[in-house]
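Quick notes on the structure that follows.
With one protein chain withheld, the remaining protein chains of the complex are depicted in position.
Showing chain A:
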Amino acid sequence: MSDGASGYGNAGYDEWRNALGDGEGYALVCPDGHGSLPPRRVCPECGSTSLPREPLPAVGTIETATVVHVPPPRFADDAPYVTAIARFGPVRLTGVLRGVDPEDGSGPVGRSVESNVGERETDGGSVVVFRPAEK
């Protein structure tokens, strides 16, 4: 899966994103329970070098979000779109929230979402995507 913008790979990150796209997303979790995302050699909270993978929970919760009206070039045809940060167990992910009306005034904070990988409309590049969780 390519990013669509850069011609190079990013070992560790690419593998993580591909796994997320296959429904097998994971976090690195140290013995003290601090979560982080790869590539990592040490836990950024405590310095532990033991960072086994743990599967991400299927459903997360949006903690903050914004409707982006002025996009970067790679998202030119995607705007307006919603950028959100959602907690999935030991980590938070940043992604684009789809399956909601961006202009919906009620706001998505607190909403339950599932994570996946989708394509940017602008150039087909990969992007972390959230969708409202099915009840």
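One rule holds for everything that comes next: a residue touches a chain if its C-beta (ideal position, glycine included) is under 8 Å from a C-beta of that chain, and two chains touch if they have at least 3 such contacts; residues count from 1.
To be clear about the criterion, contacts and distances are computed from a predicted model.
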Protein name, per the UniProt record, of whichever chain is missing from view ("ATP-binding cassette domain-containing protein", "Acetyl-CoA acetyltransferase", "Aromatic ring-hydroxylating dioxygenase subunit alpha" or "Phosphonate ABC transporter, permease protein PhnE"): "Acetyl-CoA acetyltransferase"
Selected residue (touches chain absent from view) among A:Asn18, A:Ser48 or A:Thr83: A:Thr83
Residues of chain A (touch criterion as defined above) contacting the omitted chain: 3, 10, 13, 36-37, 44, 63-75, 78, 81, 83, 85, 91-96, 107, 109, 120, 125-128
